[in-house]
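Just one protein chain is left out here, and the rest sit where they should.
On to chain A.
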Amino acid sequence: MRAQFVLSEIGVGLRRNLTMTFAVVVSVALSLALFGGSLLMNDQVNTMKGYWYDKVNISIFLCNKSDAESDPNCARGAVTDDQKGQIKTDLEKMPAVDSVTYESQDEAYKHYKEQFGDSPLASSLTPDQMQESYRIKLKDPEKYQVIATAFDGRDGVQSVQDQKGTLDNLFGLLEGMNIAALAMMALMLVVALMLIVNTVRVSAFSRRRETGIMRLVGASGFYIQTPFIMEAAVAGLIGGILACGFLVVGRYFIIDHGLALSEKLNLINFIGWDAVLTKLPLILATSLLMPALAAFFALRKYLKV
C-alpha cells in the first residue's frame, strides 16, 4: 500500500468533515482531560492520606473537675492518678498501639495558646479548664475501633476521639468529587464515541462511490477501511494532545502559579510533575486507540466490504 495515497485520503476526509472533526477533537480532549484530572486527583488524595495518616492520633480525653459537673460521661468525678496509670498500662499492652504520649493540662494549655493565641476565648482560659489526654499512635490507623471499644465509657475517660474521622470526611469529599469527575468523563466519552461513529458513517456515505469501486476492483478490506480508521485516530490523537496540554497547564496554574495552592496551603504536599507526566502516555494511547476501535466497529456496520 502506498503511504502517500493513504495520507492524502485521510487529509481529504478530515477536511471534508471539518465541523464533525472539530466536535470529535473537542469531546475527546474534554473527556480525556477529565480522565487525567481524576487520575491525578486520586494520586493527590493518596499522597495526602499517606502524609496525614502518619500524623494522625487517637486522643483519649480524661475528665477534669469541671467535666465532672457538666458531662454525664464524667459523673463519677475527675480522673484519678490510679485510673491514669491503669489506662496507660492497658494501652501499652495492646498490640495495635505503636506509641502513647501523655499530655498534661499545662501542655494542652500551651498548645491551645499556640494555635489560637489571639482569640478572645483563649485569654479567658486557665490551665485547669483544659483536659489531660493520652495521644495514641496506632500501627494501623484503620484500627481505631479497638481503642474506642476498650476505653469509651471507662471511669475517668471523657471521650475517645479519632482525628482520622475528621480527615476521612475530607477525603470522602475529595473522592466524591473524583467519582463525579469520572461520571462526567464516562458521559463525555460516550458522546465522543457517538460522534466518532457518526463521523465515520457520514464519511463512509460521502465516499461510498470510491469504496464501492475499490470493492469492485478487489481492494482488501484493510485497504478500504484504513483511511477511515486513521481519520478517527488522527482526530482522537489531536484531542489527546489537547487533553495533555490541559493537564500540564492545569497543574502549572493550580499548584505552582496563578492559584498557587502550593504557597497558600503549605500543609498539603502536592503531587509532583512526575505524577502528571506518567499519565500523559496513557492519555495519548487512549486517544489514539479508542477512536480507532470505535471507527473499526462503526465500519463493520456502515461500510460493506
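Methods note: a residue touches a chain if its C-beta (ideal position, glycine included) is under 8 Å from a C-beta of that chain, and two chains touch if they have at least 3 such contacts; residues count from 1.
Going forward, contacts and distances are computed from a predicted model.
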Protein that the absent chain corresponds to, by UniProt name, given "Aldehyde dehydrogenase family protein", "Cell division ATP-binding protein FtsE", "Cytochrome-c oxidase, cbb3-type subunit II" or "Carbohydrate ABC transporter permease": "Cell division ATP-binding protein FtsE"
Identified contact with the non-displayed chain, of A:96, A:125, A:146 or A:219: A:219
Contact footprint on chain A, counting only the chain that is left out: 1-2, 5, 209-210, 212-221, 223-224, 305
